[in-house]
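Note that one protein chain is taken out, while the other chains of the complex remain in position.
After this line comes chain A, so read on.
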Amino acid sequence: MATEFHNLQELRHSASLANKVFIQRDYSEGTVCKFQTKFPSELDSRIEKTLFEDTVKTLNNYYAEAEKIGGHSYLEGCLACITAYLIFLCMETRYEKVLKKISRYIQEQNEKIYAPRGLLITDPIERGMRVIEISIYEDRGSSGSSSGSSTTSSSGR
């Protein structure tokens, strides 16, 4: 990683925030959490379309897994109801487990794919699950970049 042009730590110190792109939610299937896979034009020169689409599709799959209504969720619901939901004091819900997986996945994607290209994905949970925020960084040394304070943090919950 040290030999990469940008790694995550370097990104915040040596690069400045140029722009942010927000990937909106896709409500075509109802209120389930799903993000649009439409490739934003601002990222055209920064990353390949297929990589971006892969990331968003994987995230959508994770969220679908978390919100799946089936045997497991019924069992969890009934068990919790019987114990007056006190069981959640000692047990993690399925959704929380998947959120941790998502957080790790985003961290990994940032390290491997996005940071080397000067991009940074923010976990949607930090934006109210409304958008996937992708920050676009420019090298401080390069010309023509608008400087701004890099305030985004992608630390997971």
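Operating definition for what follows: a residue touches a chain if its C-beta (ideal position, glycine included) is under 8 Å from a C-beta of that chain, and two chains touch if they have at least 3 such contacts; residues count from 1.
Here is the rule we go by: contacts and distances are computed from a predicted model.
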From "TATA box-binding protein-like 1", "Globin domain-containing protein", "Palmitoyltransferase" or "Defective in cullin neddylation protein", the hidden chain's UniProt protein name: "Palmitoyltransferase"
Contact partner of the left-out chain, one of A:37, A:93 or A:107: A:93
Option touching the unshown chain, where A:38, A:101 or A:130 are the choices: A:130
Chain not shown, touching residues in chain A: 20-22, 25, 27-31, 66-69, 73-74, 76-78, 80-81, 84-86, 88, 93-96, 99, 125-131, 133, 151, 153, 157
